[in-house]
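Note that one protein chain of the assembly has been removed; the remaining protein chains are unaltered in position.
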Amino acid sequence: MSTEQHHSPTPDSDRPPSVGQASQNEQRFPQPEVTPMPNAVSGSTGSLETRRSAGPSLPPPTLGAAANATPDAKRTTKIQTQDMGFFYGTHQALQKITLNIPERSVTALIGPSGCGKSTYLRSLNRMNDIIEGTRITGTVLLDGEDIYARDVDVVELRKRVGMVFQKSTPFPKSIFDNIAFGPRIAGVSSMATLTPLVERCLKQAALWNEVKDRLKDSALALSGGQQQRLCIARALATNPDVLLMDEPASALDPGSTARIEDLIDDLRKNYTIVIVTHNMQQAARVSELTAFFCMGRLVEVGRTKQLFTNPKEKETEDYITGRFG
Amino acid sequence: MSQTPENFSANLAWRHRQGWLFAAACRLATWASVVFLAIILLVIIAQAWPRLTLGFLTRFDSYKPESAGMLAGILGSFWLIGFTAAICVPIGIGAAIYLEEYARSNWVTRFIQLNISNLAGVPSIVFGILGFTAFVRMFGLPRNTIVLTLGFADVRIPLPFGRSVIAGALTLALLCLPVVIIASQEALRSVPASLRHAALALGATKWQTISRQVLPAAMPGILTGVILALSRALGETAPLAVLGAAFFITFAPGRINSATDLGQHPDRLLQVPFDQFTAMPLQIYNWVNEQSRDFQQQVSAAGIVVLLVILVLMNGSAILIRQHFQRKIRW
Partner (left out) sequence: MNAGSPTPAVPTLTAVDAPRSSSLKRRFSWNGAYEKCIRIVLLCCALVSVITTAAIVFVLLYESVLWFPGHTPFFGKVSLIEFLTASQWTPQFAGNQHFGIMPLICGTLLTTVTAGAIGLPMGLASAIYLSEYASPQARSVLKPSLELLAGIPTVVYGYIGLFFLTPMLIKPVLSGVFGLSVDGFNALSGGIVVGMMIMPMVASLSEDVLRAVPSSLREAGYALGATKYDVSAKIIVPSALSGIIASFLLALSRAIGETMAVAIACGARPQLTLNPLRQIQTMTSFIVNIMQGDTPVGSIEYQSLYAVALVLFLITLTMNYVSQWILRRYREAYQ
């Protein structure tokens, strides 16, 4: 595992002030020209290094079937699924999902209950591996690398792809220990590193002002909305690229929901966020792209505005106008 | 029974009386057990009263009822249960973790599980026979003694173990093992899956998830089960009697008879597991079998009181642990 490699430098030292950040990002991701080559990358060939240096040759964020619905041609594709199928035993929960998720954006997955959107989300960080008797077909690429390849370290993957669950799941420990859990298991133990890290993550999750005086209190004493933001902060502490959110606000009151949505809005600048939601208004509010799932299929994907105002498929239109689902 | 409405309501009175009788019988049977418990305690305390002195706790056994004491049994039981816990708790929790967290549901797992629940029902005396053959005699291994020279002390390890504390502790550990495993499994099962998923999603490995999140959350339940299992082991007589543990002995394991002994010869601690021992229930059994009525009824009753007090303390602490953590943790 490469825990040392991306965790040993202290978060402060390896994070230049935000002024210099933009330029650095420019260097790392030279703005690619629009190159409409849908699904050009085959399998898990390109390593990260080659991919990064050869930025312009990357496929544009083609959106599955709707290849013309390119929302932002300047962004690179973060997660790419091709012909993905998923089985619980013999029951096929997902079939032929082809979807590209662009970097640093919010992608919403909507659809009726049991349509497979949560299954899809959980397959992006291989949380479905925990369930016995599941099987996946097709490919899922993260930065061009097949995450279901034989030699992939699932632990490394999950550090890079964080997840927030529907029900907030604080550990029965203090607030500080909750945030510090991820770095600690990766081998960071010095308080000099952990303290600023915890502060930074709590600030990012807009929770710092509420809890800064009681970091040693049990996380279970927080309110539901605070617990959910704590879980987001905890996910940020492992320094992920991608955040998966499985109906993060469905169990919260409207006030807390609004805060989570504001938070998502802040995070989109730096993270690739995929959010499953039942609430179509929420999808419309927070996301740039929306994918509509139904009966284990990806029916339609497109820019959120376009999908909600002018859906291409009849099924999508029926769902968003409330005729079924 | 007639189906007509008149008979139905006539029946109702009889049915209510029947119901009352049934409820009364059930209530009686239940409270009878409480009465029985009260009688047991009263009879024993009444018999034990003249012998319950501080000296009874601090003296060794004697042939005279008035100077008989329980010190050897108390210290013997203490060491015995200590070593039993040291052997059986890690193995039991480990087995429970394997079965709950790692094992796939295949025939091997089902076989192990079935095996554990059957083992829990094996009579304790059969464990005694196993212990006698496997630990006391070691399947007839010729006798010899290994002397470990450690510089500051020599440890004499008899092989086979003979009637030593370690042979008794190993036997009781096997006896407790199924109970500890089953209790730990239940405790692990009660930890919500969301906790595991949350830790795994943060990039924790399986063992990190278990050791840092699941196990601490399950600890109160595990501890309660462990204490209950050990308190059962503390009262076990049959396997120890079958092992041939001493009934009458006037020293404690390792010859550590008092705190002063421990202060002057701390090296004797190393000899404790390999020394002879007796235990509280064995002493009681021995006294019950004595010829004199004083021994039979009074001294043994005093021994029972001491044993019961220790058991109540252990069980009470288990209940306290359970309640304390039930209040603290809510999911």
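First chain written, first letter: the chains are A and B, and each begins at residue 1.
We adopt the following convention: a residue touches a chain if its C-beta (ideal position, glycine included) is under 8 Å from a C-beta of that chain, and two chains touch if they have at least 3 such contacts.
Computed from a prediction, not measured in an experiment: that's the story for all the values here.
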item: Partner chains on view for the chain not depicted; value: A, B
item: Identified contact with the non-displayed chain, of B:242, B:256 or B:272; value: B:242
item: Among B:34, B:150 or B:259, residue touching the chain not depicted; value: B:34
item: Option touching the unshown chain, where B:70, B:222 or B:284 are the choices; value: B:284
item: Residue among A:79, A:198, A:236 or A:283 touching the omitted chain; value: A:236
item: Option from B:194, B:276 or B:315 whose C-beta touches the chain left out; value: B:315
item: Residue numbers in chain A that touch the chain omitted from display; value: 1-3, 5-6, 9, 14-18, 21, 24-25, 28, 47-49, 104, 142-143, 145, 147, 149, 151-153, 156-157, 160, 200, 203-204, 206, 208-210, 236, 239-241, 258-259, 262-263, 266, 269-271
item: Hidden partner interface residues of chain B, rising order; value: 15-16, 18-20, 22-23, 25-34, 36-37, 39-40, 43-44, 47, 90-95, 97-99, 102-103, 111-112, 114-119, 121-130, 132-134, 137, 140, 174, 177-178, 181, 205-207, 228, 231-232, 234-238, 241-242, 244, 247, 281, 284-285, 288, 296-297, 300-301, 304, 307-308, 311-312, 315, 319
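Simple rule for what comes next: only the chains that are shown with their structure count from here on.
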item: Where chain A and chain B are represented by their mean Cα positions, the distance between them in whole Å; value: 51
item: Residues of chain B defined as touching chain A within the complex; value: 104-105, 194-205, 208, 212-213, 216-217, 329-330
item: Contact set on chain A toward chain B in their complex; value: 125, 127, 130, 132, 155-156, 158-160, 162-163, 165, 167, 169, 171-172, 181-182, 185-186, 220, 231, 234-235, 237-238
